[in-house]
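Let me begin by handing over the structure; questions about it come next.
Entry: chain A
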Amino acid sequence: MPDLGKYATEVMASYAVSLVLIVALVAVSVWRARSAKAALDAVEARIKRNG
Partner candidate 1 sequence: MIALLSRDLALAVRAGGGFGLGLAFFLIVVVLVPFGVGPDEALHARIASGILWLGALLACLLSLDRIFALDFEDGSLDLLATAPLPTEALVSVKAAAHWLVTGLPLVAAAPVLAILLNLPAMGYGALVLSLLLGTPALSVIGTFGAALTVGIKRGGLLMSLLVLPLYVPTLIFGAEAARRGAEGLDWTTPMLMLAGITCGVIAVLPFASAAVLRVNLR
Partner candidate 2 sequence: MASVWEYANPKKFIETTDRILPWVAGLAVVTLVGGLIWGFFFTPADYRQGSTVKIIYLHVPSALMAINAWLMMLVASLIWIVRRHHVSALAARAAAPVGAVMTVIALVTGAIWGQPMWGTWWAWDPRLTSFLILFLFYLGYIALWQAIENDDTAADLTSVLCLVGSVFAVLSRYAVNFWNQGLHQGASLSMDKEQNVADVFWYPLIVCMAGFVLLFVALVFLRTQTEIRARRMRALLARERLS
């Protein structure tokens, strides 16, 4: 761990906020991608089955 001096809070806060936002964005994107793919596959399979 580097010595952040008297600005430790600011630096840590910046990294924390940014990483949280990025991880949230990625997580939401991946989750939506998964569910959209699953839902579409389900519908396509059903339509194929029903002719």
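Regarding selection, all candidates are chains of the complex that A comes from, given by their letters.
Everything that follows uses one rule, which is that a residue touches a chain if its C-beta (ideal position, glycine included) is under 8 Å from a C-beta of that chain, and two chains touch if they have at least 3 such contacts; residues count from 1.
Note that this is a predicted model, so its numbers are computed, not measured.
*Asks:* Quick check: counting C-beta contacts as defined, which of 1 or 2 touches chain A in this complex?
*Replies:* In this complex, the candidate that touches chain A is number 2.
*Asks:* Give every residue of chain A touching candidate 2 within the complex, in rising order.
*Replies:* 1-8, 10-11, 13-15, 17-18, 21-22, 25-26, 29-30, 32-33, 36-37, 39-40, 43-44, 47
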